[in-house]
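Before I ask anything, here is the structure I am working with.
Excerpt of the complex: some chains, original placement.
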């Protein structure tokens, strides 16, 4: 089951560089692990911003909450979620 | 080059049914043709709405304008566009 | 799987009374059928408005879209959707 997730990162500008680097490094590892196991199906940077557009593929709402709330950057992001489903005009078998 | 495009359809509630059906039929054919030639890469329905989230893959901004402004439903939609690019944490080779 | 759905009705003020009555009658029958089969778990009027707050219990996003887009009042409503899941502090076994 697919969800569009948009994340905008707002790190405090006075956060020490090493702490920020650590959080970002853990975020990257976490994001790649979820991509590898198919939960985080797409991940794009929005050009001109510190934000992304993502497509998650989860079993249900509870799994979506579990995956998002464990993002290392979770406390520093504005996040919006939209449930998706197959579009009647879609020709892609795997987009539902 | 990828763009996220969100479309919300607002057909007038007093549009005659046959005219609406004709526009929707042409919209569907148009959308499927663009999906087949790879320009309209993803097309999802937003659950609970008459709206979609799409990913377009175009040569440049001019082609994006050309494809969107020729949508049969174009005069009846609120459309927002966001330019996308490869995310540094993405592991998908074809998501850029 | 639960979703909060909020619906605000905007019937055209010049819609003939019999047509409005017919749509509302079909909406009521539809809403009661979905309540009876457990899909529309809660339905409250927002006091001072022509709007409701609802809780839907569906198998997945596709079923949510199917149920909402077939509402007789669908073309006349502003609808917002939020995916819900069990809250860690909840003590109700059936609220997840």
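Brief remarks on what is shown
As written, the chains take the letters A, B and C, and residue 1 is the first residue of each chain.
Just so we're on the same page, a contact is a pair of C-beta atoms (placed from the backbone, for glycine too) under 8 Å apart; a residue touches a chain by one contact, two chains touch by 3 or more.
Predicted model, so just to flag it, every value in this text is computed and none were measured.
This homomeric assembly is drawn with 3 chains in place; in total, the structure file defines 10 copies of the chain.
Throughout what follows, only the chains that are shown with their structure count from here on.
Arrangement of the chains shown, judged by which pairs touch: all-to-all, with no pair of chains left without contact. Where the sister copies subunit A and subunit B meet, the same residue numbers recur on both sides for over half of the interface positions.
Distance between subunit A and subunit C, defined via averaged C-alpha coordinates, is recorded as 28 Å.
Rounded to whole angstrom, the centroid-to-centroid distance between subunit A and subunit B, based on C-alpha atoms, equals 22 Å. Multi-chain contact residues, meaning those touching two or more other chains, occur in subunit C at positions 3, 61-62, 64-65, 81.
Touching subunit B in their complex are the following residues of subunit C: 3, 5, 12, 61-62, 64-65, 68-69, 74-76, 79-81. The residues of subunit A lying in touch with subunit B in their complex are 2, 4, 27-28, 31-32, 35-36, 42-48, 52-53, 55, 82-92, 95. Subunit B contributes residues 11, 13-14, 45, 47-50 to its touches with subunit C in the complex.
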